[in-house]
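The full complex has more chains than appear here; those shown keep their coordinates.
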Amino acid sequence: MLFVTLYVIAITAEAMTAALSAGRRSMDWVGVCVIACVTALGGGSLRDVLLGHYPLTWVKHPEYLLITAAAALLTAFIAPVMRRLRALFLLLDALGLVVFTVIGCQVALEMQLSPIIVLVSGMITGCFGGVMRDVLCNEIPLLFRHELYASVSVLVGLVFIGTLYAGMPQQVAVLAAMVTGLVVRLLAIRFDWHMPKFVYRDDWK
Amino acid sequence: MLFVTLYVIAITAEAMTAALSAGRRSMDWVGVCVIACVTALGGGSLRDVLLGHYPLTWVKHPEYLLITAAAALLTAFIAPVMRRLRALFLLLDALGLVVFTVIGCQVALEMQLSPIIVLVSGMITGCFGGVMRDVLCNEIPLLFRHELYASVSVLVGLVFIGTLYAGMPQQVAVLAAMVTGLVVRLLAIRFDWHMPKFVYRDDWK
């Protein structure tokens, strides 16, 4: 129950930041809604398609599509107010990353897949909605360049799996993973942490 | 029977306009064929993958791949003549949008999915081939920016579902949806209708 609430908060937050991205590219309202749905639900959809986990969440619960589209349109209306809420958004976005990752890990666990796939499933769920948003907006995915984002997702998955393997109940694992992820993500934003970059300059293809 | 004919006309038209896009990017002939197949068959493929509706159309009917590739190569040969046929192409393209949308709605209906998913299925089938074309040609999808395209697709779906819910037989629903869609699309082209845009300028990410 709490988890569904967190999930709805997470897709709403993702939809709102996606709508701002779409607005930066001057998209029309249909584009805003599509970008929002792809960003909020695309990571989970990619995971389900790759793992053969049907039906997809939004096919089973079409109300999530409506929530996402409504949040995106609302954002287009109240956009001028948004910049004052920046801190709130970064928090909600971090929450979304963590919630999505834990859900992705759980899906793979229930399918009894190996720990590596559990990790990858969490990372795809947590991060690839944003990758799709960037591809559709014709940008190099931010994920791979600026942010300690995918790394937090991997960390959340590691804590989640580790706690479970240590014999703890699932609620404890979820809580430990989420708290760790949120703390590291917020510290990363606050202190501008980055992963080392691999810069390669060469002429041959 | 009529529907198969319309479908073949639609994928041919999509393949030809896609070939021109590929030509604008100076792609080689393989690229032209691939872009044409992705544009003409990609929307339906994405729908089938997301809904778990296997086998995909072109896997069951590989002849559609041949038709698409042949239409694309033909277009590369007769390209200089194409600009004189602009009006014909806009008409065929509008027909393709409407036919694809109705097919997408029908697939979701047959799977007994909810009305929202029927609408979304129609829109994905009608519009996402073009989105994939733009992503592969490294452009911001046109769909989200310039055209009253996705909106027509949504409208076609609404009329289709509405007519069915009103108790009309399926043939009437197909006809009503297609006529409405074609008329609105052609009026939109003629009078340069647009959806309102959401323009957002801000510095923070």
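A and B label the chains in the order they appear, each numbered from 1.
Rule of thumb we're sticking to: contacts are C-beta pairs under 8 Å (C-beta built on N, C-alpha and C of every residue); 3 or more make two chains touch, one makes a residue touch a chain.
Note that the structure is predicted; figures quoted are calculated from it, not measured.
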What is the total copy count for the complex if 2 chains are drawn? 3
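Definition applied: only the chains that are shown with their structure count from here on.
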Inter-chain centre distance, chain A versus chain B - centres from mean C-alpha coordinates, in Å: 29
Could you list, by residue number, the parts of chain A that touch chain B in their complex? 19-20, 22-32, 34-35, 45, 49, 54-56, 59, 62, 65-66, 76, 79, 82-83, 86, 135-138, 142
Footprint of chain A on chain B - complex, ascending: 49-52, 113-114, 116-117, 120, 131, 135, 138-141, 143-145, 150-151, 154, 194-202, 204-205
